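A single protein chain has been removed from this complex, and every other one stays in its place.
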């Protein structure tokens, strides 16, 4: 299939929520090391709320942009914290990028993906290298856009994006946090993966698996 | 030697304080099971204070009764709790029993010992069988008086008293507390030695060892 | 391994605490010269007023000395941790607050406290001060109903002292003060549950053993064993168990009023206490009993013990008036 509708995006949120729920404890533990140990809770709360909210929408009449805005609002109100505004902004920007479209072509998905990453960056005012989820989202978005521009199909492009996200998250180990709760740790934040970057990998992986039909080998 | 002066009683308080200090933790643990875990602290505080107070007295001019009253007051003010009034009353009664005497004959020591046990009983209004220190003190005092009345010397008499105290303390295991902090336990106090009875054995053992020259084999 | 405490020397902890308290609350409290364990209210004691002296062991802060002040207790005699004060500091308190109208001694019903306070009362009588005693016995878990006089005094002290202090502050006669104090005690019911032990500053050892998934119902505020061990229950189940026992004894009628105290035994945080209070209110609403006032927090603690107690005071017009009577203490204000 080459185009995606509201029903597909519902599946996407199912996939993200399932992926986060599965690694909830690991995310809390990562956050426990350099933060306040609740990232897994926040992400699970947020994506469960988003999944339930979009599940309640009528796929026949509701268009993708509306679904994404619904996801944004429900995620935000369930969570607050840092992840709330960051992911809510991501989905609102994603919505703006596909406004008015009844179904999304591959290029729309790439545009949505790019807009989400930009939204996170704008909301958090973080640059790459500050040890945040931006270090996973930005390289992933850039890689997806470049690959697709170079003629790769959506599956390949999202696969490349996912690999870039994994590398970016891994790289946060060697960064000193300068944004977010960990930013007061200075040197002491070295050597640990940023929990938000780790969860971004899960989110991006779930987007890929649901939209590009790729399923990670267990 | 057959008579005891103020200097000997100072040694007696040294011996008691040392014996309690050595078993302080065990007494706290016993009290932890059926009380509030502080009996060793209270007894150590009290007898250290008594030892220091009597040590400061001039053995040449101060008579035994004054020494015992000094011990009573210092023990009481250092401790409070249950042990405070009980042992303070014991020593005040002991003082009354030897009032006016410059030195104590064996019979005076027995009388003092008897008066101490009676003082504890009067202050606490406890009868034997209520799982308190009375269950060690009363049989010990009765045994000492009987033995001495039957012509045994002080060493023998206090040896018999000590054995009676040990049996009495051991017997508290099978008693249900009806006085003191443990009295609300009912059945649940069964099977445990009463801490006050256990410390009474130490006190009586130290009195014996210091006045009757008996030293418990280590 | 010793438990962690922010102290200097276990044997000095009580005296250093008192220094810190007087440093913080010199506007409310002073201590008798040469008797630092006798803490007196700056405002409160006065000629013609019945004096109220409370006291007991340390480790229950803000009980006792937090409740010393205008409209509540005139003085508190402070003992070592979990140990009654000796007679001398109690006697000093009695002398300091005596206004010629008599002095009422109020404290929890424990063998050690009874012996020491009674000795102090005898000494005071020799100085011609009329002294009477009202023991608090609010802990329903500590003895059967027909042996109320054997029960321990625990967090309900708060309501009982408050009633007596208000009666004193209103310059009522000694007989009236005593009557109201006894009535408040008879109208106050507490039950507690402990989750984890505390440790004495001197031993730094947990004062009882409890399983990682166990709780103890009816645990005393000195860690004395309670009435039953069981698996840790939900907040609602714990509240229900306490209320079932309390309400069975209090037997309120529809339309009756109560005051509520949800108390932390030390380390249990406000979040958990308020979750318990939520259930307490539900239960009282269900039987048509209205809550006149509620206090939630650390009122009668056992150092860092984890757990909660629930106290209900069954109000009538008189007890409600005493409860609403203003007081201004170092650690507590009302009205």
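Think of it as A, B and C in the order they're written, each chain with its own count starting at 1.
Throughout what follows, a contact is a pair of C-beta atoms (placed from the backbone, for glycine too) under 8 Å apart; a residue touches a chain by one contact, two chains touch by 3 or more.
For clarity, every value in this text was computed on a predicted model and none was experimentally measured.
In terms of the touch definition stated at the top, the absent chain reaches A, C within the entire complex. Of the listed positions C:8, C:147, C:173 or C:186, the one in contact with the omitted chain in the full complex is C:8.
The hidden chain makes contact, of the residues C:61, C:74 or C:224, with C:61.
Remark: the omitted chain is touched by one listed residue; of A:85, A:119, A:139 or A:159 this is A:85. In the full complex, chain C touches the omitted chain through residues 1-2, 4-8, 13-14, 16-21, 23-25, 58-59, 61-62, 195-196, 201, 212-213, 215, 232, 234-236, 238, 260, 262, 266-281, 291, 294-298, 301, 303-304, 306, 308, 331, 333. Contact residues of chain A toward the unshown chain are 25, 28, 32-38, 41-42, 45, 76-86, 123-124, 179-185, 188.
In this section, only the chains that are shown with their structure count from here on.
Relative to the C-alpha centre of chain B, the farthest chain centre belongs to A. Separating the centre of chain B from that of chain C, both taken as means of CA atoms, is a distance of 33 Å. Between chain A and chain C, the centres computed from C-alpha atoms are 54 Å apart. Note: centroid distance chain A to chain B, computed from Cα atoms, is 75 Å.
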